[in-house]
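All protein chains of the complex are present and in place, except for one that has been dropped.
Moving on, here comes subunit A:
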Amino acid sequence: MPKDSGIGASSKRREDVRFLTGAGNYTDDINIHGQAYVHFLRSDVAHGRIVSLDTSAAAAMPGVVRIFTGADFEGVGGLPCGWQVTDRHGQPMAEPGHPVLAQGKVRHVGDPIAAVVAESPEQARDAAEAIEAEIEELPAVIDMKAALAEGAAKVHDDLPSNLCYDWGFVEENKGAVDAAFAEAAHVTTLELVNNRLVANPMEPRVAIGDYARATGESTLYTTSQNPHVIRLLMGAFVLGIPEHKLRVVAPDVGGGFGSKIFHYAEEAFCTFAAKALARPVKWTSSRSEAFMSDAHGRDHVSKIELALDADNNFTALRTETYANMGAYLSTFAPSVPTWLHGTLMAGNYKTPLIYVNVKAVFTNTVPVDAYRGAGRPEATYQLERVIDKAARELGVDPIALRRQNFVTEFPYQTPVAVVYDTGDYNATMDKLEEIADIAGFAARRAESEARGKLRGLGVNCYIEACGIAPSNLVGQLGARAGLYDAATVRVNATGSISVMVGAHSHGQGHETAFPQVVAEMLGIDESMIEIVHGDSSKIPFGMGTYGSRSLAVCGSAMVRATEKIINKAKKIAAHLMEASEADIELKDGQFSVAGTDKSVAWGDVTLAAYVPHNYPLEDIEPGLEETAFYDPSNFTYPAGAYACEVEVDPETGKVTVERFSAADDFGNIVNPMIVSGQVHGGLGQGIGQALLENCAYDPETGQLLSASYMDYAMPRADDVPFYAVDHSCATPCTHNPLGVKGCGEAGAIGSPPSVVNAVIDALQSGGKAVTHIDMPMSPSRVWSAMQG
């Protein structure tokens, strides 16, 4: 019988009511009296020297308040990078400056050159067109390997080359890995591209800066996944505003998928300009601007080699990846191809020796940073594609080859630093075979073939690492921040509860799921509990939401804080009932004395805490409010097995996803409905990457070719099927109090390889000797491959 409340219940989302009635409060819905509007003049060339910038005609246009250029930001800090990677030789990565407005050079199409503040958005836009910018166009570097060639134009003149870092992991293992390849019975090699994507949350970014002269406090309203991180980065590194004079508010946020983690120039500009002009300044991104100013994702070019012994055991893995950083280092960009990618290269398999080499490269393109999965999709894609190719080369069943090499004993120390605490990969594969009806595939293939279509089945596994931690470890790896989170549980006098959390909900349903946890612990109704998030002046210092961390990290903090509440409440209850604290039990919102019929209700205790007339004042303080910070001892490791079935039209090369099945192990689950929704969304994005989406640049000019929804193919409702998802295989996380693992990214990590594997399977079933097609597998790419 499914539960109807608390942990494990599919409670309907309370936030839906405001979103379904148009009552949401997104940043662009906020207007502050007296606000001005900013429009950014952005570079239309990929690389150029700013020869002159004449703003005089524009400044005289109607409604113009002031025009800012890079010169106004001399002496102001640049946008900081939050992660320093150390290269193979022990040297720090190359770390170029990133000015708020371009200074001297423009380095990608969309790089902001000037900012026009005016009385209306239209006036700001009109005046920006009247700025005379003379830009001497320079040769652009777009292709990563060309960018590293001798004599290539340099994105940053003050750096020795376009190489950000050359990273080896684990460097000490390189010789042993090479030796294992020399002894291998079979080696499978695959070169592939993990296509550049644009996260495309449906809400474009917005920033509003406000400055209160009375208090000297700056407020930034912004579309962010992590308001405290923005406050820290912008306050400390860019504008020099102490935290107590800077408030960052991220209200309802319309999706993020990583792209709203980062600190962006427009946020710093609006905050800076609001103070300079002593009036609020608002920026609303258009979608076109979003394409050339939101951080992009993926964009890896990789070669992966898998060594097997004569019994088909994996003996070694070796990869070489070129990772595009774009023109500047976005906030967490250096960590994505390294610590979020190399550490996952073992996947679900007990490959004993692994070496990962990553060359991060500057190019004249939009900065690239974390996008749903961030490094883990790139690792999974390489690994699960090369395993599939190996199975085909060896003539063995791809599922059997995977099962043979699964990690089966936990905890498992991988050769790439991380320790998997728990898992059961055979269980999720068993479940997948069931829900995907793999036994019935042959009949479905025959049916497709009877209609002249090719049908393919692709399977893959994935493992991911969520809730990146602990802080002392990530600090050693180069993180310039802690990765704990925090929650304050404020019990009010009448027993209702406000929980202030560092995590931020922008679609994940925290306002519904988090109260389920507290309600379960206290035995009270979920409706008595409200989640407060997104305002640095209301919530404790937490690191926000990304990396599928909210429940595993912030939820754990919430559990710890609630435990403190329970401990104190039991003391109060013991006093009220004149009993020993050790005898107090809490069940269904009632405190009782064990073995007696004495009890007091939750509300009696909370009232006593705030009206302490009959209260042990000599032992405990009045009030009932507790805060906990939680720093996990390890990552969590969700894992699963996915299957995709496609039909390929041999006449056109068009691929149709007919079935998609996902069996995930997320550990314990608080709200199954929300978890399924998270998987669905990830699958939509993963199928989009595999079949549709591609962020394309002209390789010569660096013009962004896919800069609108006319050119960038977003998945639509008729591009995807209903999905079969299952998360009944649960091995609870061993090191957090809820036993939860995180589910936000799994779908996007796990789905692309199975789609590609399925298309290859379909084509080979039709007698085509196709072993790989790069994503997105557009009809033209598939058709071309079939002709070859």
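FYI, a contact is a pair of C-beta atoms (placed from the backbone, for glycine too) under 8 Å apart; a residue touches a chain by one contact, two chains touch by 3 or more; residues count from 1.
Convention: contacts and distances are computed from a predicted model.
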Options "ABC transporter permease", "NUDIX hydrolase", "(2Fe-2S)-binding protein" or "PTS EIIA type-2 domain-containing protein": UniProt name of the undisplayed chain: "(2Fe-2S)-binding protein"
Given A:L683, A:A730, A:L763 or A:M786, the one touching the chain that is not displayed: A:L683
Residue touching the undisplayed chain, where the options are A:D72, A:D111 or A:E203: A:E203
Residue touching the undisplayed chain, where the options are A:A23, A:A443 or A:V611: A:A23
Chain not shown: contacting residue from A:L192, A:V593, A:I674 or A:L704: A:I674
Absent-chain contact - pick from A:S288, A:T701 or A:T734: A:S288
Where the missing chain touches subunit A, by residue: 10, 12-13, 15-24, 26, 28-29, 31, 122, 200-204, 252-255, 257, 286-288, 506-509, 672-674, 676-677, 680-685, 687, 708-710, 714-718, 720, 722-725, 747
